[in-house]
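All protein chains of the complex are present and in place, except for one that has been dropped.
Letters A, B and C name the chains as they come in the text, with residue numbers starting at 1 for each one.
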């Protein structure tokens, strides 16, 4: 950590900062420049925090030098981690496609969707049984019955399933019903009690980025899960909030290479929620794969116009099949496969 | 709801939209313009959603005309609601100041803080027992013991207490310990299961705005609480996320008059989290009161430099006393009191 | 245009709105719903503006139905426009790469850069002679001498040149020196007098997106140029401003398919300014091409570490050569070529 003193800071202020650093067991290095004195803390700076120094007299600002994440950081774990979800590896050379409807509706809908997922060549199936809806009056999901419908439909094609956990009290039900991958949604990225809970189990977790979370906050949210013992974490970029109103979110493709540099864990992309319109999904899917994504989370529905939620962003199984062809071509162009 | 058809939409597309509206029990009104045909749905448009129409052939876009919130809306409840928290009215002519430390630390710290709250003239006390921290390695709060320390210290001055609930499983403990106002933090504004849970109790709820939540989303989050039966809701603006890096958040004062127009419920402001620096708190506090806020949530600490969290944003009891004088002057200038 | 009346608007208010619409020569269509009355203006709604109605008694809000841009809109010009810049077509099946240094420095630097541009297979050369710098104390560009150096170096390989115009008073110099493509930078996207000026000439214009411009504002900025008579416009997405601090801007790939749908004009991407770091350029370049970009604007420098500006985002000619191979592969995967 570096503490930058104000131009007119006196010796007593410098001494007070020095004493505080030493009180936490770190060593001190003072550099007197022409305009500013800098105080460096030598040792494990994770014991210190800028807010410990910023309110002290004579301090202009202070800042960490070392990054605050450790278990998820590539700095300490150079090789790519492959997370195995229901037997399917995520994070290796194969770009994995996860497909399925926004929400679980009926047995027939789920079976038709599962057929489409399989026919298109995807290796995991998604479907929401618990839905985070902006309005309390909107359909809130089928609940536990939805978990069953999802598992049954996917099971016919031996597809592992991905579904969202919103409430920590439902975690046991997720485990009992054999959910293969637990999704933490954008609104819960910093629901720390939920992160701690999924950190206690071994099930892989897809951690979606908060709507306006920085990369650093996102990595720290993953660190919460990893600190509990569960290192099977997959990051999922799903678009960030911006001033633009022509589309729902801005897919942040830059996050892909930046995360791949900062963490050893896999990174996937949700092109469906990012744009919010089915016709944007192909361009965003191809962009994500070209930028280095390890997978995609795509919404498909046997009959999008009749979907109970997010009807305007789902592809038909037929459109999905066409898109899979194109994804395969781009994947191969960047040295990967699907 | 209005559905705007594409310029070249054919009659079959118009008919399909019309049929869908009628299938939901609403009436239809068609307006054929020079460049576009518009289809209006007449009736309770809350049964419809843009995503039901946007993917249909020939549809350019569709939009709600009526606002989706009802219980919290001033449109349906013209008079201001006064929420009574531990005997203290929030939302009337008196601007209520809630003060206290970021986190509950020790018995001595809480007693000194409570003395400062009382001496300054605030009528409620805040203090965090459960802390949402970006890092899993940071102090996470004293937990249930913290609730006791808070109640004891505040009780000496008969101050009702405000404290944050993060985990739905802790709600019973909050009720048992007599928490007077439950705070829902910015990261949990769309933790819908938590909102549903506090909607089932009668304790007043301070609902902080999500870091990048729109006014409409915020109102809908309150609607979740109200839909459960708890109408004792207080909105708290605490700064929104922006591109600016010179301060932590941007205090959105415009939200105050806009909310006062949209909802009958009280609106308070947290100037401490907004700016993130103690020296910004006075200017932001005065601005909030001048703009019409019904209260403030201010961090104070007997010894900010030694605070266990957010040390750089807490005022000393002495600074708080000076600020309270100034707040009183501005409150009187706008026809209110403290 | 639709005007939505307030729930309790009286007949006089409705009549006043109707009269105002008719006074502008449009027809009126009134739709009385259960909760709201809607008034539609039938005719050329470009004569009307929401701000004409919003302040009237009883009006809740009003909105345009038809988009405000016309010359640049695909709605009125279905086929893709190909802009020919110095003999090179932009907007057709070939993805055109424009490369060169951030700023023109010396004869030697420009010649080495031009060699790299040519060797890599790019067909146009960029270089800044006038530089928009945040600080008045930073290098401001070589000025007119820079135009000469750029033309000379590029001319040796018969490469058309692209360079930024900041000051309307320099337009004549640009024409005299044979600048092939005039770049309007992000800070000048709404410098309307500059847009009007380049609208009067025939030289192709690259119009960069404002740092926080919406798609609609960007299209309207292009409409300024087109309204003057110059339809040779190329949109360039270069990243938008967000809350994220891990990279300079967020490359908005969604803008590519959205623009391709809204306008018939070509769309290119600047991956160098978007990320701000050379190591991000490959991933962003490939993503842009996969998403449908018609070209790229890439910074290269013979010796990036010694570049006079933006040293950390330029590729070496060697890195550029490698990237061109990869761009070619992705272009072919999406049915195009370079």
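As a convention for this text, a residue touches a chain if its C-beta (ideal position, glycine included) is under 8 Å from a C-beta of that chain, and two chains touch if they have at least 3 such contacts.
These figures come from a predicted structure and were not determined experimentally.
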Checklist entry - Which of these, A:10, A:75, A:306 or A:325, touches the one chain of the complex that we don't see? => result A:75
Item to check | Listed residues B:19, B:34 or B:334, member touching the removed chain | outcome: B:334
Item to check | For chain A, the residues touching the chain missing from this view | outcome: 2, 4, 7, 29, 31, 33-36, 38, 40, 42-45, 65-66, 75, 212, 241-243, 245
Checklist outcome for this item: Missing-chain contacts on chain B, rising order, are 212, 214-216, 240, 242-247, 250-254, 256-258, 261, 274-275, 279-280, 283-284, 286-292, 326, 329-330, 332-334
Checklist entry - In the complete complex, which positions of chain C touch the hidden chain? => result 46, 49-52, 54-56, 68, 132-138, 140, 166-169, 187-188, 190-193, 196, 211-212, 217, 220, 223-224, 227, 241, 277-278, 304-305, 309-313
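Just so we're on the same page, only the chains that are shown with their structure count from here on.
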Item to check | Chain at the geometric heart of the assembly (C-alpha centres) | outcome: A
Next on the checklist: Validating interface symmetry: for the copies chain A and chain C, is the fraction of residue numbers used by both over half? Same or different.
Outcome noted: same
Checklist entry - Centre to centre, by mean C-alpha position, how many angstrom separate chain A and chain B? => result 26
Checklist entry - Between chain B and chain C, what's the gap in Å when you average each chain's C-alpha atoms? => result 39
Item to check | Approximate Å spacing (C-alpha centroids) for the pair chain A, chain C | outcome: 31
Checklist entry - Can you list the chain C residues in contact with two or more other chains? => result 212, 242-243, 245
